[in-house]
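All protein chains but one are shown in place.
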Amino acid sequence: MEFETVIGLEVHVQLSTKSKIFCNASAAYGGEPNEYIDPVTLGLPGALPVTNRKVVEYAIMMGLATHCEIRRFNRFARKHYFYPDLPKGYQISQFDEPICERGHVDFYMDGAKKTVGLKRIHMEEDAGKNLHDSRTGSSLVDLNRAGVPLLEIVSEPEIRSPAEAAAYLRSIRQLVRYLDISDGNMEEGSLRCDANISLRPVGELKFGTRTEIKNLNSFKFVERALEYEIARQYAILKAGNKVVQETLLFDSGNGTTRPMRSKEESADYRYFPDPDLPPVIVEESWVQEVRGKLPRLPAEWANELVSEYGLSMYDATVLTTERAFVEFYHHVVATCGNAKAACNWVTSEFFGALNKAGLDISESPVKATELGQLIKLVDDETISGKMAKSVFEEMFASGKTANEIVNDKGLKQLSNDSDILTIVRKEFDANPEQLAGYLGGNDRLHGFFVGQVMKATGGSANPKKVNDLIRQEAAARKGS
Amino acid sequence: MVSEDEVKKLANLARLELDPSLVPVVTGQLNSILGYVQRLDEVDTSGVEAMSHVHGTSNVLREDAALEVGSFSEAAPLGDDTIPPQPMLDAEALKQNAPDTSGRFIRVPLIVE
Partner (left out) sequence: MSDISSLTISEMRAGLDSKQFSCSELVKASLDKADACSGLNCFTQLSSDSALKEAEVIDKLLSQGKRAPLLGIPLGIKDVICTKGVRTTAGSKILENFIPPYDATVVRRLKTAGGVSIGKLNMDEFAMGSSNETSAYGPVRNPWNPEYVPGGSSGGSAAAVAAGICPVSLGTDTGGSIRQPASFCGIVGLKPTYGRVSRYGVIAYASSLDQVGGFARNVRDCALVTQAICGRDPNDATSANKEVPDFSKSIGQNLKGLRIGLPKEYFVSAVAPEVSDALKKAIRTLEDLGAIPVEISLPHTDCAVAVYYILAPAEASSNLARYDGIRYGHRASGKLDLKALYAKSRSEGFGREVQRRILVGTYVLSSGYYDAYYLKAQKVRSLIVKDFHEAFSTKCDVIAAPTAPDTPFKIGERISDPLQMYLNDIFTIPVNLAGLPGMSVPCGFTSQGLPVGLQLIGKPWDEETLFRTAAAYEGATDWHNRRPNEKSA
């Protein structure tokens, strides 16, 4: 019996607002423990939440970017459970009235387009952090993160493999970074993933029993945890037994999943609408306003790169990995008008230099327009392609523009036909034996003369012209 | 009606420790209250919207701005009508009321996951 894998992901995205979702304490990462606290964060008696407008805006942005329906009448709900990192004894979230529903995410895997449906996106507050010290038998609670705004993005169970799960997750990350609503950093916890996974016989429509793996905090772990869990469930089902529905944690040390002890009793969260927070009504006008603020998204960019600029899908994918990349590329093309050359330069020389120097594109010493300028110098034959590479290195190291460097170092390639012809003739005359051989048909000596002319010009002669003029002069001499 | 077992489950859910000898009494009292509120079953509420906010308030939103300790003066001068934002707190304020702390952290018995 063949089984197919059914995976659904719940992704939590921490929004990069300045303040928390329900109060003015800072939502920044990395403060001293319990530095960003106030009566609301601490859940003090008498404290009251007030909703951060930006969080609603970001939720609408994500909803539009994933083709969701944006709900008009929104409420927050209280989700009750007791845990030391949850100060009020309830989390303010959304229950049966999420702000976005019925969307989808498209992405490419192995050249094929995949679509995963989104069930819902809702707003909620994050909990604090616990550090466990089993030596002392105590846990330490830091509430900085309590109240930081989250979007919870729930996919339909339409993901079919661990690799697909990772690709889907990457595209979520790409979207939130394009929208600039989150830095999507899994290591720092601004992007977290819980995975639901079950197996069912191929062709079966009913879902099998699923397990939930919580708090996966790297793409690699997501894949590995799912691979392990698939194998584990497969072994159980193959043996004719039933999979137990439970919540699991992934042990990255030994690559296995194990049940979470604290989730043994099924939770009754006693959701009800939060009476402290009036509903948020999102009128069409607000949606339109947000739509107007949306940046161009990866899919749109990729389409344009392929259809307008004639790039391959592969190149388009590379360039649209980050919004900063494609916008940089776009400016390069706007400056030099050569899409293919720009693509080559950006993806190999430019990215190569950034990686080597360990710099983020925002720290690049070379601006997009400057790179465009460099390409133009090659295109209008001011310098050779080979020369351009070293000019680029110099640009990257010094921050100077291409023109500055070419002028300072006198690197303009020699393109004047009569100047080059003079040198060609000189070389011909200086090397009578090779000339005879060349004129006699030994084409390998063409390269010899190219080399001589290049040497004589200190490498600055336009190679194409050198080629052409050598042939031209040879032809002239043969004729005579 | 609730059984004594259900009452024990409720107490667990609400993190309350009920003295076993009191469970019957509490169960009786709860049933008397729940029995009374049962009368709402007879009220016809077909087509009636559940009350959300009694005056229909909506869209009370705040601008995204992070405040720091001491951002606003807490002085309350005579005749001043303005209400400052709620105050940001420092570690001292936390320590003043937290029963058990360790450095800047709040300390609790080990959480087992």
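In order of appearance the chains are A and B, and numbering begins at 1 in each one.
We take it that contacts are C-beta pairs under 8 Å (C-beta built on N, C-alpha and C of every residue); 3 or more make two chains touch, one makes a residue touch a chain.
Everything numeric in this text was worked out from a predicted model, so none of it was measured.
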(request) Decide which residue listed in A:Glu188, A:Glu204, A:Asp276 or A:Asp408 touches the omitted chain of the complex. (result) A:Asp276
(request) Go through subunit A and note every residue touching the omitted chain. (result) 39, 42-51, 78, 80, 82, 84, 87-90, 139, 141, 268, 270-272, 275-278
(message) Need a quick check: the contact residues on subunit B for the chain that isn't drawn.
(response) 2, 7, 10-18, 26, 29-30, 32-34, 36-41, 43, 45, 48-51, 53-55, 57, 60, 62, 74, 76-81, 83, 85-87, 89, 93-94, 96-100, 106, 108-112
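The rule is simple: only the chains that are shown with their structure count from here on.
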(message) I'd like the Å distance between the centres of subunit A and subunit B, where a centre is the mean of that chain's Cα atoms.
(response) 40
(message) With touch defined as at the start, can you tell me which subunit B residues reach subunit A in the complex?
(response) 13, 15, 52-53, 57-68, 85-89, 91, 93-94, 102-113
(message) Touching residues of subunit A toward subunit B in the complex: what are they?
(response) 17-19, 23-28, 32-40, 42, 47, 50-56, 75, 82-84, 130-134, 137-143, 249, 260-262, 268, 270, 273, 275, 277-281
